[in-house]
Structures are given as C-alpha cells and as structure tokens.
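The complex is shown incomplete by one protein chain, all other protein chains being positioned as in the whole.
What follows is chain A.
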Amino acid sequence: MADMNLSQNLGGSTSAMHEMENSKPLVRCENVWKKLGGNDVLKGINLEVGRGEVVSLLGPSGAGKSTLLRCINAIEYIDRGLVYVDDVPVGCEESSGGYMRVSEQRLSRQRADIGMVFQNFNLFPHMSVLQNIIDAPVRVRKEKKSDAIEHAHELIKRVGLPEKANAYPRHLSGGQQQRIAIARALAMRPKLMLFDEPTSALDPYLTNEVLDVIKDLAQSGMTMIIVTHEVRFAREVSDKTTIMGNGKIIEAGDTEQVFSSPSNPIAQDFLSNSL
C-alpha cells in the first residue's frame, strides 16, 4: 500500500510499478535457523527466488533440503529468521515484541498458495483421481464444483492421463501417481511449486515421464524450487542452482556457472560425484 502511494505521488506509471513488483523476489529466506531433535538442521539460510525462476536445490543426503522446503511451506515452524513469500512473512507476524507465530488456521491459508509435491506422491488413497484434485479447490478455495471439475480435467490432460480421472491411486503406476500429484498441486493455482525429490521413488523409465511434466511447467513460467538427485535434469531445467551441505548453503548462482566452476570444495566434490 505504501509503495503504491509513493509511486503515485512521484507520478510513476502503473507499468513501471508492475516492473518493480515483478523484479522483487517471490521467495526470500533471511537467516533461517531450524532445530530438529536437538540438532541444528538449518544454520542461517539465505535464499532468494525471483518470479518465474526455477531453482534447483542440490546437496548430499541429510543436508537439510527437505527441511528447508518444509519451512518455506510452513509445514515446519522455523526457530529464527524469516521466510517471505510474496512479501508476507510465512508462519509469523510482526507484533510489538518482535515476531509471533500465527495460528494453524492462518497458516493453512498461506499454504494454500504454495504447491508441494512429495517423494512418495501422498495421493489420498480413499479418493479417486478426480476427487483428489478437486477436493482442495472446492473445500479450501471455495471454487464452484463444476469449475473445479473442468479445471481438473484440463490438468489431467496436461499431465497426459486423461483416461484416469475415475481411477483410484492404487491402480496407477508410480509415475502416473506423481503426475496426478502434480496436477493436484496445480489445481490450487499456486504462486510457487515446491518439489521434494519427485522422482526418487521411480525407476528410470517412469522418472522421465515425470521430469517431462516438470520441464513443461518450467517453460510455462511457474516459479519452482526443485530438490532432486537428478543432477543432469537440474542443470537442464533450472535457471539458478543452490547447493546445500550440512545445513548451510555452500554454493549458489546461475546454473551454468555453478556447474562449470563451483568454488566450494564440498560442492565441487558433490557435483563431480553426481555427474
């Protein structure tokens, strides 16, 4: 609001204002700390993701990649620091004495704008594919059911499974389940998509069909953070690459630069072992 008044006073055109809005990062992590089971899992993470940017998050097992994604989506509360999505702090609000956690009710509204795709798909087994996809748009977004169904059919087609709308998740292959899980996340029209090792549970053949869907999504301009062990895929699809090690970011920058000349020795080691 303050920004708008300012730009109007200065006589700034709306398109210039838009420009400014668009150049602001969608996700901003500022000095994020998180303890799990007595250990510091995240130790002062700083990360920015611009609008429309695809960032891949790499690193050895246990580096804290999943934890960081879960903090961005506020499935996990952070202990210190701030995560902003669209300039709104996630999971807390400013009050007189500093920052206070918000209620679960408020959190659920913030999560609704962020799509998340899991390693184990986590489709709801007691619902058909269509029910899986329309449930949250209808129940959370209060979309009209007929609109939600129409949108769902579009998405199912987009991930290449138009004939599976009435199947139950159990009767789909892993790759098909993951594509439906992506469609389910997209049905909420998210600003941001988070992928946590979306292909780790799949064999190489099924991996490709899921990666194709993600690639297609990247081309459509969706902002995404992708945690993956498919290093070659990461190099191909992402604009920026961030490498984590032991709870810290050890390397970050444009993908080509990170891959061709990593400066951190652990990152060098990780990349040479993975390629």
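Keep in mind that, in the parts below, contacts are C-beta pairs under 8 Å (C-beta built on N, C-alpha and C of every residue); 3 or more make two chains touch, one makes a residue touch a chain; residues count from 1.
Throughout what follows, contacts and distances are computed from a predicted model.
Within the choices "Ferredoxin", "Oxidoreductase", "Cysteine desulfurase IscS" or "Glutamate/aspartate import permease protein GltK", the name that UniProt assigns to the complex's undisplayed chain is "Glutamate/aspartate import permease protein GltK". Within the complete assembly, A:Asn73 is the residue of A:Ser56, A:Asn73 or A:Thr228 that touches the hidden chain.
The omitted chain makes contact with just one of the residues A:Lys35, A:Arg101, A:Arg139 or A:Arg232: A:Arg139.
If you put the hidden chain back, the residue from A:Leu82, A:Ala167 or A:Val231 that touches it is A:Ala167. Across the entire complex, the residue among A:Gly37, A:Gly97 or A:Pro125 in touch with the chain not shown is A:Pro125. Chain A meets the missing chain through residues 73, 75, 104-105, 108-109, 111-116, 118, 120, 122-128, 131, 135-136, 139-141, 166-171, 181, 184-185, 188.
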